[in-house]
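So the structure is just underneath, and the comments pick up after that.
Yeah, one chain of the complex is gone here, protein chain that is, but the others are all in their spots.
The first chain written gets the first letter, and so on, giving A and B; residue counts start at 1 in each chain.
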Amino acid sequence: MFTSNPFAEISASIAPSVMQAYIVLMIVLVAAGTIFDILHKKSAQYFRANMQKSKAKGAKVSGGEILSIAIKTAVVDVAASGEFCNMRRRIAHLLGMYGFIFFALSTAMMIFCYPTRDIATPAIWPQLWWLGAAMICVGGYWFWFFIRVDVAAEGGSPFRLMKADLFILSLLGSATFALLWGYLQAKGHAWTMIAFWLHVVFTTILFGSVPWSKFAHMFFKPAAAFEKRLSKANGTRANLPAPADVPEKFSKGSHMPRNY
Amino acid sequence: MPTFVYMTRCDGCGHCVDICPSDIMHIDKTYRRAFNIEPNMCWECYSCVKACPQNAIDVRGYADFAPLGHSVRVLREPEKGTISWKVKFRNGHEKDFVSPIRTTDWGSIPSPAELPPPSEEDFKSQILAHEPDALNIKGSLPVLARDRLKKGVI
Partner (left out) sequence: MGLFSRKKTHFVDADVLVIGGGMAGCGATYEARHWGRDLKIVCVEKANIERSGAVAQGLYAINCYMGMQWDENQPEDHVRYARNDLMGLVREDLGYDIARHVDATVHKFEEWGLPIMRDPKTGRYQREGKWQIMIHGESYKPIVAEAARKAATEVYNRIMVTHLLMDTKKKKRVAGAVGFNVRTGDFYVFRAKAVIVAAGGASHIYKPRSVGEGMGRTWYAPWSSASAYALPIEVGAKMTQMENRIVLTRFKDGYGPVGAYFLHLKTYTQNAYGEEYESRWYENTKALVGDYVDRHPVPTCLRNHAFLEEVKAGRGPIRMVTKEAFQDPHKETVGW
């Protein structure tokens, strides 16, 4: 079950070219949705204006430093979800993010490179596909039922739906029905195709809803993280005070505030 | 001066929702980011500002009459026992303040149940917890005597 290419199994009823066209369509939808989102919310303009403001006020930052900030942003904030202060959220996000990358990558590989049963699929791709979907489900359901803040701090029901849930729910639906489909297919169950089509529906919602979901956070969150690091390097810190330089604990009540 | 949230900085963790005494910091239903639902009931107490791990909450001037272009931002570092403020005026003038917030370790206060219990006599007296020792005076808790108060107004 974990080593067979699920897309090759159904290539008899759905032509590989149709599946390939679908993938291309999804990529186009994401690109178009993101560009629309950036233009509509003026996020690129916002970041550019902020960056210029910070540049005008702050100290000069050398090109080398900017490069190191960019690398730090990519490694710490993007690859390791460093922007989350809460460890539970960070782990859930890492599971979801890498799960999604494995899942999407293996899906594309299997559909484009090994579309039919005639070409043997290396075992790594189906395994990655299963692992990715499972990671999305673990991280996603953890987030959905336990971490979502309207549940934890606002005391809402874990089942309450709102627009902010569009992204996480369509992602979870896509991964859940992918797992179900793979399982039913391996068993040769009659409902295999129902699970498959539900998987397609949720995937389409996921990639088609970019302007309405927070899917676009993939594009503006790194920008925000980069900007935060840059503002620390050039001393502007978005007007925040620098961390206090008091290595020792304040002793008993004898300190007057320090004014500069 | 009500609070507002930098949407790109907020990650929707809900610390502000948890702490706001006015119950006006909530999570937006579309973007899952915090926002101030009722700026006119904001006391600018800065509880949410200090609680935000991302420093994503700031405080602005009133929309109707406060001058714009100033900034009052704060960094609370409980592990160091300090609070730092940066005040920026419209003319670019800046002031920095650092003050202690606590001289003991967080969580170090003992429950009164861990301290010696009051005696039988204490229950019959007028003293409150830890008195008369905590008063730091010689003698016992002052008691109102009939002749002590009416000696003029001041």
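The definition used in the following text is that a residue touches a chain if its C-beta (ideal position, glycine included) is under 8 Å from a C-beta of that chain, and two chains touch if they have at least 3 such contacts.
No experiment lies behind these values; they were computed from the predicted model shown.
Asks: What is the set of chain A residues that contact the non-displayed chain in the whole complex?
Replies: 153-157, 159-160, 250, 252-257, 259
Asks: Touching the absent chain: which residues on chain B qualify?
Replies: Contact residues on chain B toward the absent chain are 2, 18-23, 39-47, 51, 62-66, 76, 78, 83, 97, 99-113, 115, 117-118, 123, 128-132, 134-137, 141-142, 144, 148-149, 151-154.
One rule holds in what follows: only the chains that are shown with their structure count from here on.
Asks: Per the centroid of Cα atoms for each chain, what is the distance between chain A and chain B, given in Å?
Replies: Taking the average C-alpha coordinate of chain A and of chain B, the gap between them is 36 Å.
Asks: Any idea which chain B residues touch chain A in the complex?
Replies: Going by the criterion above, the answer is residues 6, 8-9, 11-15, 17-18, 26-32, 53-55, 71, 73-75, 77, 80-86, 88, 95-100, 102-103.
Asks: Note which residues of chain A are touching chain B in the complex, please.
Replies: 43, 46-47, 83-86, 89, 148-150, 152-154, 162-164, 214, 220-221, 223-224, 227-228, 238-244, 246, 249-253, 255, 257-260
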